[in-house]
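Only one protein chain is missing from this complex, and each of the others stays in its spot.
What follows is chain A.
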Amino acid sequence: MFLSKIIGSDASFRTKIVTLLGLLILFAVPLLANLFNEPFLVDIASRILIYALVAVSLDLILGYGGMVSFGHGAFLGLGAYVVGILTHHSYEGTAVAFLPGDWQGTTQAFVQWPLAMILSGLLALIIGALSLRTSGVYFIMITLAFAQMLYFFMISIPTYGGEDGLNIWERSEIPLLDLYDAKSFYFICLVLLLLCLWCCSRIVKSRFGMVLRGCRQNEVRMKALGYPVYRYKLMAFVLSGMIAGLAGALLANHTEFVGPGLMHWTRSGEIMIMVILGGMGSLIGPVLGSATLLMMEEVLAGLTEHWMIFLGPMLVLIVLFARKGLYGLLIGKGTDNG
């Protein structure tokens, strides 16, 4: 790649360059938006960050754990619904359905967001416990089936909008911060994403992470070494679900709407495309993937509604020629053990 010729061949050096450049761009977005007088830019960038968060969560189990979960929309959607439902009741002053007592919800982010993570984690525990008993194509199909079940479940509950979804009349509240301010919201997303990336980068290098990566490479061997691989994979699955749940909570605030579409399998597919496009098994890859896919959508959808026509060939090329995705193109070889 000509880019790699410019910035040298040392993979770890290039990783640093790419990371620094990425950070610079991310922090500069609000400034650029001011400069070009395009406040809408911050909005798109926030969306990119939120989807980057889901993509990273999927990559944790897909790229590092070898678990092809085709139902990640379920966790994203559940996280979003938690915020949507709590805000709905808080706004209407009614009790949360299906719960004893008469808790009327809340708009406090410090209650909503952790709850979104916990519930998504619990959902991941249930789905994972069952689907991790299978592997390969069966695993893909079962995770897909669970997400679709949830999708139809949400459609069938009229209390929470059914097919039409729920409008969110109030964004979450954080003391001293205004989530309606596009820049504040952007920086909250950015901080959460960076926090998540930092934690994940520690996790994948830890003993737990090494076991997870070992399972992807050769699960039979890991068992023969004495690792109860099911438990480790399930743990990773739950962690992943929690991060996706947090992303869902952010997304609900971003769009001020939550609908069953978040859980539809096409959404899960989009998240997977982001991971593959950006590069599996790296943490920066999914961020790149999210940025690329959403910007393509933004630009190309303005030209034609069939913008996916461009996405298809690009994905084919990436899969054929750059197994490590866009990140692999930037870094070159030696991305495996970072």
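Keep in mind that, in the parts below, a residue touches a chain if its C-beta (ideal position, glycine included) is under 8 Å from a C-beta of that chain, and two chains touch if they have at least 3 such contacts; residues count from 1.
Note that contacts and distances are computed from a predicted model.
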item: Protein name, per the UniProt record, of whichever chain is missing from view ("TatD family hydrolase", "Dihydroxyacetone kinase subunit DhaK", "Cytochrome bc1 complex Rieske iron-sulfur subunit" or "Branched-chain amino acid ABC transporter substrate-binding protein"); value: "Branched-chain amino acid ABC transporter substrate-binding protein"
item: Candidates A:Ile44, A:Ala95, A:Ile157 or A:Met235 - the one touching the absent chain; value: A:Met235
item: Contact with the hidden chain (one of A:Met210, A:Val299 or A:Val316); value: A:Met210
item: Residue in contact with the excluded chain [from A:Arg133, A:Lys223 or A:Arg323]; value: A:Lys223
item: Positions on chain A where the hidden chain makes contact; value: 202-203, 205-211, 213-214, 217-218, 220-229, 232, 235, 336-337
